[in-house]
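Note that this complex is displayed minus one protein chain, with the remaining chains in position.
A and B are the chain letters, set down in written order, and residue numbers restart from 1 in every chain.
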Amino acid sequence: MQLRTQNLTKNFGDKCAVDHVSLTFERGVYGLLGPNGAGKTTLMRMLVDVLPPSSGKVTLDGITIGELGAKYRDILGYMPQEIGYYRDFTAKRFLQYLSALKGLDPRYANRRIDELLDLVGLADVKNKRLGQFSGGMIRRIGIAQALLNDPKILILDEPTAGLDPNERIRFRNILSELSEDRIVILSTHIVSDVQSIAGQVILLKEGKVINYDTTENLRRLVDGKVWLANVSHRELNELKQRFPIGNVLQKDDHFEIRIVSDSKPLPDATPADPSLEDVFVYVFGGEEE
Amino acid sequence: MEKNSNEDEHIEKLFKSVDIPQITEKQIESVVKVAADYLPLGRKHMSLWDMAILELRTTSIFFWAACAALMAIAVLFISSAESSFSAAGIFIVVAPAPLLFSLLEIMTTRTPNVIELEKVCKYNVNQLYVLKIMIGTVLNIVVLALISVFSLHTLNSPLQMFLMGSTIMLTIGFLALLIATTLGQSLPVMGILAGWTIAASMLFDNGPKLAMALLSIRFTPLLITLLVSTMLFVLTLHSFSHKLTSLSLGGT
Partner (left out) sequence: MNLIGVEFKKIISKKYVWIIALLVALFYAYLILNLANNFNVIYTKNALQPVFDEIMDAAYNPQVQEYIINKGFNVTFEEIQPMISPKITQTIEQYQGKVYEGYDVAKELKEEAALRIESLVERNVTISQRIEELKNAPDTPLNRYLLQQYTHMPKMEPNLTRWDDWIDINNSMLPLLIAFVIILGISGVYTSEYTSKMHGILLTTKNGRSKLFWSKLLASCLFAALTVIIFQVFAALLYTHVYGIPFKNTPMDSLTSFYKRPNTMWALQFYLCQLVGSLLGAMVLTAVTLCISSFCRSNLASFFLSGIYFALGTLYSQNLEGQYISSKVTIFADVSTFSLMSLTDVLGNGKVFIVGNSAIPTIELTVIAQAVIFAVALSLTYLFYNRKEIDA
């Protein structure tokens, strides 16, 4: 199974949100990373065929997803950035409704719903109205609905936002298990999630693919370029003007900072192991995520 | 004196021994700027009147356009009405519209989560929403007064019609607020407006006797009805503003 985008472009008026993106997805987990407005959500919406591209196409094994229509959606699971729901539906009824829309056999669907509610930790509240759910619970329902039809292609737009650390770990484990025989594409603001789940990372900036590689190879981009240093407030402000700064941690009377620089930025700076966050800082120059 | 001059000398020596750097004005400015970041921002005192002006200025252009169009159409139709009975019918149909427009404006131009931001502001949000509706009410009264003035020659008793219009405005406003408070959606409020338009048209089309009876209500009973509807309106206005500000907020 191969999902491909060929010169995929989307314009909103004068603004080009996605610019000639050509990517190939095969089995595995792919992480989409980029600052706000990079075109991640637009790209995902084109991948799930809810947003028509201005030019280019998305194909599955050589056939455009538009031609495949319901056949494509039959193997697709999608979790949007903002989960919509009916306030008056119970969790179980909501999933039953979506199972019907996904064309699942009711007997299988009921079994699957129970499994998934258990998986996302909502089995106890399955008969509670969604209107009474917290934001995190709604996201878990969003994850469950995406998995209802055991999709071969799973596209998740910021799935871990609003989840507590335990839920995030649980979700990461679910995804790792699922990735064996399917394509999983996710975007997230939490770089550590991508680092721990995604085998391949796509870096997007202003609608263009800046880099596309495994997390290991991406990390090598900043090998020997990540430095740890202890600085004062004044020095920190000066350094911000000169280098991309990663994590800043305030200690008693100074700050411990991660600097991404080709050369040693300060005499007392010590080299550090690179992380995907450092790659993000290096590539996007410390832009807001 | 002796002691003092020794001390001065000592201080002078100390100053000479330390190298005091020359600081430029630019450097001082930049330090002040950094320091300013840590100071609280100055707050301007706002009176209720200032808030009302602010609300008026931030009201959607569609609301003003709808009120202006309504007034123009009402005056045009009333002026060209075949009889004072038809003119009164048109007046009654449009009577509660501006107030309901303002309620719709409040309900549609805000997302539910705005309350989260409004709640952390200095002013009591209940008062803010009461103020918004009151602006709509006052505007409705002004529109009714203007229509009455512009249609003096067609409407039989403009003062009576004005009081009747105000009573209807408050009664329908009460119903709309009640529905808005219970359901918290804008479509039912629009439904009340459309429902009223149809019901009033039916009254003047199919039940002229009843309509005549309504139009011939005497001054004192009319004032009493006005008073009762005002009380009902104020009560629901209170619960509406309270409902808006006690919405349960999601989040973890």
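Operating definition for what follows: a contact is a pair of C-beta atoms (placed from the backbone, for glycine too) under 8 Å apart; a residue touches a chain by one contact, two chains touch by 3 or more.
Here the structure is a predicted model, which is why all the values come from computation and not from measurement.
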Original post:
Among A:Glu26, A:Glu67, A:Asp88 or A:Glu216, which one is in touch with the chain left out?
Top reply: A:Asp88
**OP:** Decide which residue listed in A:Arg73, A:Arg172 or A:Arg258 touches the omitted chain of the complex.
**Re:** A:Arg73
**OP:** Taking the full complex into account, find the residue in B:Ile11, B:Leu159, B:Ile198 or B:Met231 that is in contact with the omitted chain.
**Re:** B:Ile198
Subject >> Contact partner of the left-out chain, one of B:Lys13, B:Lys26 or B:Lys209 >> reply: B:Lys209
Subject >> Hidden partner interface residues of chain B, rising order >> reply: 104, 108, 179, 183, 185-188, 190-192, 194-195, 198-199, 201-203, 205-207, 209-210
**OP:** Using the touch rule from the top, list residues of chain A that touch the missing partner.
**Re:** 12, 17, 41-42, 45, 48-52, 69-70, 73-74, 76-80, 82-88, 96-103, 106, 109, 142, 145, 149
